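Other chains dropped; remaining ones untouched in position.
A and B are the chain letters, set down in written order, and residue numbers restart from 1 in every chain.
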Amino acid sequence: MARPVIALLTDFGLRDHYVAAMKAVALGIAPDVTFVDISHDIDAHDVLAGALELDACYRDFPAGTIFLAVIDPGVGSSRRAIALDTGTYRFVGPDNGVFARIAEASAPTRIVELTEPRYARAAVSRTFEGRDRFAPAAAWLATGVDVAAFGPLLTAICPLEIPEPRVEDDAIVGEVLRVDRFGNLVTNIDRLSVERIPRGRVETDRHAIGMVTATYADVPSGALCAIIGGSGHLEIAINGGRAADVLGLCRGGIVRVRRGA
Amino acid sequence: MARPVIALLTDFGLRDHYVAAMKAVALGIAPDVTFVDISHDIDAHDVLAGALELDACYRDFPAGTIFLAVIDPGVGSSRRAIALDTGTYRFVGPDNGVFARIAEASAPTRIVELTEPRYARAAVSRTFEGRDRFAPAAAWLATGVDVAAFGPLLTAICPLEIPEPRVEDDAIVGEVLRVDRFGNLVTNIDRLSVERIPRGRVETDRHAIGMVTATYADVPSGALCAIIGGSGHLEIAINGGRAADVLGLCRGGIVRVRRGA
């Protein structure tokens, strides 16, 4: 039988021992798990950025994967600890919006509050629930415990405000949601929206990028291009360069696709 | 049977191939190990920082875990290479103090010098013993070789000077030992010491923090707080912010708990 996969996403960084402590506790419960680190370099407390990274890759994981996502500005407070089961995947973390998009996309999803003490450590730190509550829960799920055993069913979870593109007469107006390591500007405009604009031309407030091309190499080295990136969203990039630096754009920067002449 | 766990702690960083070389060699000897990275971003040669990160998390690992800790400013010199067996855990690395606290806390501990050539690579680089001596030793331990087979028993290891808090009449005076990714200031004052000060109030040379609260969210957003962190030590933090930046404190900064009125 395949070893269960736990995929981790946090804002803990890799310098401190915090991620290791979570894995250590999980291995004590589920010794045969395989860990995959999605990212631990989400900006501190940036729930939206975490939600977007998770959303961009969770479908690439094998069915049965358990996602342990701990970006938790409200650790130790009354915010709930939850687990979701979409039928294909399970998710464990704080109820602060990080799973909002997944719950929408995957309904019907069972959601529970993590209240059952036997699936947490005996003493739960009020400042490190990642180690004492979430990691054990993920590990118990990996051993085969059903999500319903962790606590009462919930009918709704905390929403998350994700900026949505605005549709105008002859254009769609979106914005940059993240800047990746290559300086690519990833927007909230998806492939379908782009395809609805005839002969669409991509632009920012100060630069005309042009039509969407299939890949970076379709423009000369050093030139700006607009592509549909690996997660299916419009990106502005530079072949061999850093669009974010050249355009001076970051998260929130406006990007338009306008009907061509 | 559970797969053996090797937990790694180095100052090698993740940019160079050095950590991978250690894992590669270990996998050649013990193909079914699970690796957990504690940290590879310890400042170069900072044995104290490494010892503190290790001490903060090793008890979270399952019994049987092997810790491979290579912060080794004296690589290739006459400093000894050692392994410790506490009965629960085993540790491999240079004898430079990184294991001093563990040896104290876990007595009786068997300690050996790594001299047996069959458990090192055939040619040991004088500049990369992590790959050629320590990683093989950890892997052989993982396959079940007893620590006594690696070389002669030692009765003492290199000590480590860890700053200890000073107890005064109505106060305990400690210091910041590390600053974490969130800008939290983790001190050397443990929970018991705090509890011995009636109505204790936490302060730095220039700021009054107040009484210890249970978690960040017990103070308003942006406010300073004093908490007992996940490793059981007093921390100064800001709910949603970075105490280190706001207070201008780093390692060595003085923190007091003073008897309240």
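Note that in this section contacts are C-beta pairs under 8 Å (C-beta built on N, C-alpha and C of every residue); 3 or more make two chains touch, one makes a residue touch a chain.
On a predicted model such as this, the values are computed, not experimentally measured, just so you know.
Assuming 2 chains are placed, give the number of copies in the entire complex as this structure defines it.
In total, this homomeric complex is built from 3 copies.
Definition applied: only the chains that are shown with their structure count from here on.
Roughly how far is subunit A from subunit B, centre to centre by C-alpha average, rounded to an integer in Å?
31
Hey, which residues of subunit B end up touching subunit A in the complex?
2-3, 5, 7, 14, 34, 36-41, 53-54, 56-57, 60-62, 65, 178, 180-182, 214-218, 227-230, 235, 240, 242
Where on subunit A does subunit B make contact in their complex?
11-21, 23-25, 27-28, 31-32, 35, 44-45, 73-77, 125-128, 131-132
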